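Below is one structure, written out as structure tokens; comments come after it.
Missing here is one protein chain; the remaining ones are kept as they sit in the complex.
Lettered A, B and C in written order, each chain numbered from 1.
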Amino acid sequence: MRVSVIGSGDADPPAAEAAAATGRLLAERGHVVVCGGLGGVMEAACRGASEAGGRTVGILPGDDPSAANPHVEIPIATGMGNARNVLVVLNGDAVIAVSGSTGTLSEIGHALDFGRPVAGIDTHDLPGVEAVETPRDAVEYVEANG
Amino acid sequence: MRVSVIGSGDADPPAAEAAAATGRLLAERGHVVVCGGLGGVMEAACRGASEAGGRTVGILPGDDPSAANPHVEIPIATGMGNARNVLVVLNGDAVIAVSGSTGTLSEIGHALDFGRPVAGIDTHDLPGVEAVETPRDAVEYVEANG
Amino acid sequence: MRVSVIGSGDADPPAAEAAAATGRLLAERGHVVVCGGLGGVMEAACRGASEAGGRTVGILPGDDPSAANPHVEIPIATGMGNARNVLVVLNGDAVIAVSGSTGTLSEIGHALDFGRPVAGIDTHDLPGVEAVETPRDAVEYVEANG
Partner (left out) sequence: MRVSVIGSGDADPPAAEAAAATGRLLAERGHVVVCGGLGGVMEAACRGASEAGGRTVGILPGDDPSAANPHVEIPIATGMGNARNVLVVLNGDAVIAVSGSTGTLSEIGHALDFGRPVAGIDTHDLPGVEAVETPRDAVEYVEANG
């Protein structure tokens, strides 16, 4: 399946570590990582997936595909700014949120609106978001519900 | 100023009443109501504003401007589905949320991401959303912070 | 009806004059001018319509409504870059192209794709675009076919 990994573009070390572990696990289990293509959680998730031989898609706000972090295999430029957040979650069968701020909140809203299952590690506490402790819990949740 | 009024497309009577009162107050104070153009909270806010002689803009998910509720003065079709949520909040100097579900959550996320002040009546309890009791409180909050 | 007036953002004097006359005529006949909100043909059309007491809508590529030319009554910010071209023609019942370059070409393509009638003054020579000599001819064509 394809899993959108969302979170802040300037993640602190624990968030980056969780995102990298999430990406790695997703790749090991044969899933594609979809993200917003930039830094922080997005980059860590792509790095984790990429190091495990997995596929990564980065859907960017700007119009330059080369703005993607170096671990994005398939960059998609949109030039649409924050409206690209909609595409990030639309292209996952499920969503894992790691930490994150207001942009992540908008993506969680869209994900729930599209009926996607959402697992969250240290993120917004919201109805519909399954709060989990570890990347493994997150991946298992989305595998069971995606 | 322009104020985005957001909330569910199938509001219950108290939410519709609050939205209508919000629209009316905004119009009486010379503000433009921007919304998603459909039913429920959106329609009630437009009705309130329209009855008070105010201007209403409805930014629609579909490609048919005539799908707007009858109290929208300026319908804008987008054909972009939920990505139009971004435009709804982008075109307000401030946002008032009335009740609402996951679509509203995505709009709150985008609004906060754009740095818009957000007042909420019986809506998601989130940092950055000023919870208020009445339409008057909501309008005064956005006037003071927009 | 609503008529999208499209053309270059840096129109030469004859194009600006034709656009202004088109805007004026549309307003005199009770139509709303929809455009891309910026300079050149867009600004001239809005100026003509505005001076004749008509309504003008400007759908902008950027995220700042105040970037609209001063004759836009209702600015709509999109933050979507050139994807806003689609919205410009989607929100007209018909389209009048005045001169214009590649951006205008994309709008003509979308307009024809949406089945909108298109009149053109000194613009791309394309099947489906009714080449006319004067603003009056253009307005009469779209009134007859919109």
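In this section, a contact is a pair of C-beta atoms (placed from the backbone, for glycine too) under 8 Å apart; a residue touches a chain by one contact, two chains touch by 3 or more.
Everything numeric here is computed off the predicted structure, so don't read it as measured data.
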Selected from A:Ala77, A:Val129 or A:Val142 as touching the chain missing from the view: A:Ala77
Touching the absent chain when the full complex is considered, from A:Cys35, A:Ala49 or A:Leu87: A:Leu87
Sites on chain A contacted by the missing partner chain, in the whole complex: 2, 57, 59, 63, 65, 74, 76-79, 86-87, 90-91, 114
Chain not shown, touching residues in chain C: 80-83, 85-87, 101-110, 112-114, 124, 126, 128
Chain B residues that touch the omitted chain in the full complex: 63, 79-83
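As a working rule, only the chains that are shown with their structure count from here on.
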Self-contact between copies chain A and chain C, residue sets same or different by half: same
Turn needed to bring chain A onto chain B - CA fit, degrees, nearest 5: 180
Computed distance of Cα centres, chain C from chain A, in Å: 40
Multi-partner residues of chain C (at least 2 other chains): 63, 79
